[in-house]
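What you see is the complex with one protein chain gone and the rest in place.
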Amino acid sequence: MTISAERPTEATAGTASPAGPRSGSSWTNRPGWMSQHLGTAIVLGFLGYVFGHWWGNYLASGYTYIANNGQNGVADFLGLLFMVIGWLLGIGALNYPILKLFGREPGEETPAPGLSRYFRYTLDHKVVGMQYVVGVLLFLFTGGLLAMAIRTELLNPTVHIFNPGTYIEIVSEHGTIMMMMATSIVVGPLGNYLVPLMIGSRRMAFPRVEAFSFWIFSAGYMVIFSALFYGGFPTGWTGYAPLQNQAGPGMISYLFGFAVIGIGMMSAGFNIAVTIVNYRAPGMTWSRVPMFVWSILATASLLTLATPVLFTAGLFGLLDHLVLTSLYVNEHGGSSYLWENLFWFFGHPEVYIMALPGFGIVAEIVPVFTRKPLFAYKVAAAGMMGVALLSFFVWQHHLFQSGINPDMRPLFMLTTELISIPTGFIYLVGMGSLYRGKMRLEVPMLFCLALYFNFLIGGITGVFLSDVPVNVTVHGSFFVLSHFHYTIMGGLVFAFMAGLYYWLPKMTGRMMNKKLGLWHFWTMFVFFNLTFFPMFIIGLLGQPRRVFEYAHNLQGLNDFSSISAFCLGASFLLFFWNLMYSMIINPKKAPANPWESLGLEWQTANPVPLYNFERIPVIVTEPYRYSEPGAPAYADFGGGTGAGAGTVGSSVQE
Amino acid sequence: MTMSGRLGTVLGLFVVAVGLIIWVLMGLLTPGTPEGVVNFVGSSAAGQPVNMTIQTVGSIGFGDHPTWVSYLVKTPQGKWVHNTTWQLPANTQVNVTVLQYDSGSPLRNQQWGQVTGTTGNVASLNGTSYSTYNSYAGNGVGHTFTVPSLGLSVPLVGVNGNLSLCGVAPCTLKQPHNTITFSFKTPAKTGEYHWQCFVPCGLGYLYGNGGPMSTYGYMGGFLDVVQQ
Amino acid sequence: MNNGSEMRRIVTAWVIVSVIGDLLWWFLVGPHIPPGNMTESAHWNQFDFNILAVTALPVVFMVWIWLGYAVVKWRDKPGVPDPVGGEAAKASRGVQAGWITITSIVVVSAAIYGTIALIGDHGSGGGEGPNPVWAPEGAIAANNAALAGKATWSPAGSQPLVVQVIAQQWKFTYRYPAFGGMETDRLLLPVNTEVVFDVTSLDVIHDFWAYQLSVKADANPGVNNVAFADTKQQGQFMVRCDELCGIWHGAMYNSGRILSKTAFMAWATKTEAQNAQNTKYLPPFAWTYTPDANGASGGLYPDGNVTPYSPYDVYGAKQPAA
Partner (left out) sequence: MTDTYKDSLTAPNETPEEREYEFRAHIGSIWTGGRLAIGMSTFLYASEAFAYFYLRTSNNSHLWRLPGQLAPLYYGWTVLICLLLMAGLANYGHRRLKKGFTNDFQVAGWTGVAAGLIALFFQIWELVVLPFYPGSSGYASTFMGFVVMNIMTIVFATYWMETTVVRALRLRKELGGANPELSSAYPARSFRANVSSMSYYMGFIAIVSIMFFLMFYVA
């Protein structure tokens, strides 16, 4: 943890220069190629890998079990470990912690202006947000390509494109990459970029922790991708032991990858939660916090508290692999149930880590486009926190058929179904906000409506799954697979798209092309449903997950699903084209407030200055006071940027 | 930069990036795919029995994993290859000769000590026919050749582990081995039928089923049954 | 148009669509919902699915109709009045309270019904762990008798039949303690019989899924996971592994069959005789067969407790085990 007072130090030192006299040398500031940037990170990461791998071979190649099975996991692990350390050293993430050890306080490192700052370790939350945009899209596209491979294999029940080992490798890699991506897809880009803007803060509480979270997230990508070099891992994203213990060194990439991403999740959540609690602008009481910030707060708390359990589970797995402990091996006093419990104790909160930000985005965007206040604000906030709290008490519903505590099943059935009450609040809020509004069907709004459509199916089938008798048939089948794709992709990814179309004009100052956006939306919405709805039927008809062979009578449905999936992939290419076209090839300058939102983030100058607000705004009323002529502006900017803004349309400034 | 310049740059970079990603993915994912199949179709006249010779070796001695146990097959042309996808004609008798070069142990599940699904439910071990092998006696069972969906399973009796066993494939007939022969009939329905060994023989892996048991091309594969 | 008539329209449309949807589901779709009627629990699980479906459909229609109406009517187009603002638009105590009450009632009743179905149907065919609390009459006694080597079954009586499911990478085999403890690789069952499945694994976690029987139980190494099925119809059923268990997971399936009691008896006695030679080498019937974590050739964990312990001996023994 980096707890310090950078700005106050500088303030009291009475120097205007950001780097005070007592500053340590800050390499990230140096201009040109001599400073630390992505290039140095790659070089040091590579050197670290080479060193670690050599050291592991030196240490462990004589170990009995390694000599026997011929796969030196210790070398692979040390290689990856030193790769991550080298990567962090190279990017400069460790400069400050090391300097701090000697009591030196670097001043606030203001990164060099220009494009190059996106390739550096930076303390500006807006730059970190943009870095995350690129990062999660990279994850998303890698995972998406693997999904295409899966659907290709499933075109035929018995003729195989890939051999079964490769197929399991692809399935596992797809699942893991997507799950890792989904934990950060909103919190990373939009959370980091927007939370300070939306709470009226000039900075994050721990900007170094924030930047660290991104760079370790990107290291996590390399670690999990490296599994392919080691022959993959056969366990799917759930990594069940003892299959996990049996697997080769690819499993180490999975375990270590989750540990690394876990550190990133913890640090991102830690910083954001602390920021929201402490850095809200004056006057922003808890009943005036924007709903997106509520959802990010709930998510950040889950990230911070649930992820340590995943870290423990991964650590245990690594110990089992590397030093032959037997934590997950029944025959040596361990228990395979231990992994299932630890993993799902983290795993279920994680499911809501992947749902809540979507709810937040929708609740934030819908009032803007219906020109109405958000309906039942308090219920929405309570719903988010309620979901977050309840999500710690439902994990055994993944294990209904496992034989673990079977007599507890009614209890977990109850808690699981109870969680649909706070989830239902989101629908109350959404439907209430639509009621007699004046809806503008812009692209972000369409994505929000699609979320309500998709998540409804995902959520309702969740109730089926939580019912133990029905679970007997649908557990572990394509029904489950379809269910969580409806919630995560149909919910979160659609919400992320809504967020991108909505906020990119703020983040980059450029509008996304509406026509292409509409094409993207309709193809994605239609083909998403055509891909995944048949999977409910496929699952009910008895096809288990992660199989490379299935019953001949299911070929029609599977082919339909596969072809739709290819079209869905093409829809993502359309999105990518729109992104490139509107942001780089033919950029159109965005208006300052294109959607006529009352939100604080739209009231700052465009582009957003380094310190976000010229004057710290004072929040004077609740958010979302649309269609209220005479309502006061959301915030008082004290004569700084945004003064005079903050009410919209027919509203009269008082 | 002009708009067309930006367009060209973006498209060019996109093509390069996608090409690179696909190249890396394919490069990583394809080494495990069967490099073709060993084709026994046409190795004998239609309707006539097909002869197939395979061997099992305790450590293959070459490739990425020289310590791993593996099956090898002799092509109709008489060359030993490291390949476990074998194409067979449908509805045809196959005479199999297995040269077993590995030592054995008691079976985890004695069920695999039974000979099932072969012609007459028997196999022959160095000329002596057997239908059940007690894996707790003698040298135990080294491997099995099992095609679950055809109900075919033959225990491959181990050789004495104290002899100096073959460690580099392909092994020669001079090295200690057991010769197991049996016949079975391929099904009329074409398709890919999974076969594997049911002895947990992966040295140094949990339950013995990792490594060679979990990697395609070592201790399992497909019988690709096609019309002749 | 005033507020009231708009709501009336929506509610009317919703009621009509829901009633039609529910009726169509119940009479047209419902009877075809898997897993069918082959066992008692399959029947009740199908019923349970349909109960949930007719509860869920109105909810789905409510949201869809609302969304549809909103998209068509509450749009930004000429003639549409400005939206309502102020306190009334922000919250309505009645609507919120009503929503919370209704969702809570629906959700809690679903949980209560699910619990009743689960307990009344003896675990609904799901894995109930080594000591099932909701067991059919006589099933536990029969299972204990099997362990004591005293299992019997005959077509005449109504004793439960005990079948052990042994999962291994990558195949299920089955043991019938009532027939001399024989082991087969096919699963055949008599009709109108309470079957007790003792599911266990010899290596990693598998899941025994007899699809049409509505039986699903994880096969864990060293754990006996018991599930029950009361067979009702003759016919073929599918057995699949439902928990990812490695490379050949997708190929880990075979079909089983429910026969008449006499046909089953004939098959079982014949197979018992056929397999007798192999059966005598099998270990006595037990809940679990503790596998050696090291596999056939060893070489992973050091054997036994290494005392005195030295890291060098455990990890770096000079000569690799053969």
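Residue numbering begins at 1 within each chain, and the chains themselves are lettered A, B and C in the order written.
We take it that contacts are C-beta pairs under 8 Å (C-beta built on N, C-alpha and C of every residue); 3 or more make two chains touch, one makes a residue touch a chain.
A quick note: this is a predicted structure, and the numbers were derived from the prediction, not measured.
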{"item": "Chains shown that the absent chain touches, full complex", "value": "A, C"}
{"item": "Selected from A:Gly90, A:Gly334, A:Gly490 or A:Gly569 as touching the chain missing from the view", "value": "A:Gly334"}
{"item": "Which residue of A:Ser213, A:Gln396 or A:Thr508 touches the chain not shown here", "value": "A:Thr508"}
{"item": "Residue among A:Tyr63, A:Phe345, A:Tyr452 or A:Phe572 touching the omitted chain", "value": "A:Phe345"}
{"item": "Given A:Leu154, A:Val309 or A:Ala495, the one touching the chain that is not displayed", "value": "A:Val309"}
{"item": "Interface with the unshown chain - residue positions in chain C", "value": "222, 290, 301-302, 305-309, 311, 314"}
{"item": "Touch list for chain A against the chain that is not drawn", "value": "1, 3-5, 7-9, 11-13, 16, 18, 22, 97, 100-105, 110-111, 113-115, 117-118, 124, 126, 130, 201-203, 205-206, 266, 270, 273-275, 277-279, 282, 304-306, 308-309, 311-313, 315-316, 319-320, 323-327, 329-335, 337-338, 341-342, 345, 508-510, 583, 605, 607-611, 613-616"}
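Please note the rule applied: only the chains that are shown with their structure count from here on.
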{"item": "For chain B paired with chain C, centre-to-centre distance based on mean C-alpha positions, whole Å", "value": "34"}
{"item": "Distance from chain B to chain A - Cα centre to Cα centre, in angstrom", "value": "42"}
{"item": "Multi-partner residues of chain A (at least 2 other chains)", "value": "64-65, 67-69, 164-165, 234, 242, 246, 329"}
{"item": "For chain C, residues that touch 2 or more chains besides their own", "value": "203-204, 221, 246-248, 251, 291-293, 299-300"}
{"item": "Touching residues (chain side chain A, partner chain B) in the complex", "value": "64-71, 141-142, 145-146, 149, 158-160, 162-166, 169-170, 228-229, 231, 234, 242, 245-248, 329, 576, 580, 584-586"}
{"item": "Footprint of chain A on chain C - complex, ascending", "value": "3, 6, 33-35, 41, 44-45, 48-49, 52, 56, 59-60, 63-64, 66-67, 70-71, 74-76, 80, 82-86, 89-92, 95-96, 99-100, 103-104, 107-108, 110-111, 114-115, 117-119, 121, 123-130, 132-133, 203-205, 207, 209, 211, 214-218, 220-223, 225, 238, 240-251, 253, 290-293, 299-302, 314-318, 320-321"}
{"item": "Residues of chain A that touch chain C when the two form their complex", "value": "60, 62-65, 67-69, 164-165, 167-168, 234-236, 238, 240-243, 246, 323-324, 326, 329-332, 336-337, 370-379, 400-407, 409-410, 413-414, 417-418, 420-421, 424-425, 427-428, 431-432, 434-441, 449, 452-453, 456-457, 460, 463-464, 466-473, 475-477, 540-542, 544-551, 622, 624-629, 631, 650"}
